[in-house]
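Heads up, one of the protein chains got dropped from this complex, but the rest are sitting where they should.
And now, subunit A:
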Amino acid sequence: MTELPERTDRKLGLVIDLDTCVGCHACVVACKGWNTENYGAPLADADAYGADPVGAFLNRVHSYEVQPESGPAQLVHFPKSCLHCDDAPCVTVCPTGASYKRGEDGIVLVNEADCIGCGLCAWACPYGAREMDPAEGVMKKCTLCVDRIYNENLAPEDREPACVRTCPAGARHFGDLGDPESAVSQLVESRGGMDLMPEQGTKPVNKYLPPRPKDDQIDVLAPLLEPVAEEPRGFLGWLDRALEKL
């Protein structure tokens, strides 16, 4: 099973908009909630109320500061989960066949009943997308909510990953990145979507939309915001003079 499929019929994945993400971590909480109650072993926490809490998460949000050569720094919130790579190194290293990539939609999954918890797949992933469950001793990773997207018991608008459904900023998009006509592919095309660490050769399916440049617009308005009076007048002017005399 750990041989990768030659090609996948579809490439289901996420498009994450770094311009829109506000860093609220709602997707982190929605993901933890859904995946604790549904597919596979619940996402456990250890020492949750103690001094050193740790827990398994399938999606985490980093924040980075980007300082251009000139102009103000920009803050970029950066959600990260499994990118369902086409050339997934995490799958081929697995000794048991527990890790696999599906031929029909490209989703990378772990069959928890086969996993021996060796942790090698987590070492092979460049993105930190796999975490060992502290209670079950099996590898956990994003399933692209495989138990939602095909779930006929849910309302049609809920048949997308929990993170996408919950994001209040609309920064996460779900769809078939193998179909150039799909809405997500069009979005990637128009916004210059990019791969993370392309030099690792993983060919990630998930794409990231870079933040739009903002600084130019500030420059256009800046002259209008120039202070009008350099010297204080009126009450402040009187106060200034009075304090000066003391």
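Definition applied: a contact is a pair of C-beta atoms (placed from the backbone, for glycine too) under 8 Å apart; a residue touches a chain by one contact, two chains touch by 3 or more; residues count from 1.
Everything below uses one rule, namely that contacts and distances are computed from a predicted model.
Novice: Which of the following names does UniProt give to the chain that is not shown: "DMSO reductase anchor subunit", "Sarcosine oxidase subunit delta", "ABC transporter ATP-binding protein" or "Branched-chain amino acid transport system permease protein"?
Specialist: "DMSO reductase anchor subunit"
Novice: Decide which residue listed in A:Leu14, A:Ala30, A:Cys85 or A:Val138 touches the omitted chain of the complex.
Specialist: Selected residue, touching the omitted chain: A:Val138.
Novice: Of A:Arg60, A:Arg102, A:Arg159 or A:Arg191, which sits in contact with the chain we cannot see?
Specialist: Residue touching the absent chain, from the options given: A:Arg60.
Novice: Identify the residues of subunit A touching the omitted chain, counting contacts across the whole complex.
Specialist: 1-3, 18, 28, 52-57, 60-69, 73-76, 78, 80, 89, 91-98, 114-120, 122-128, 131-132, 134, 136-138, 194-201, 208, 210-211
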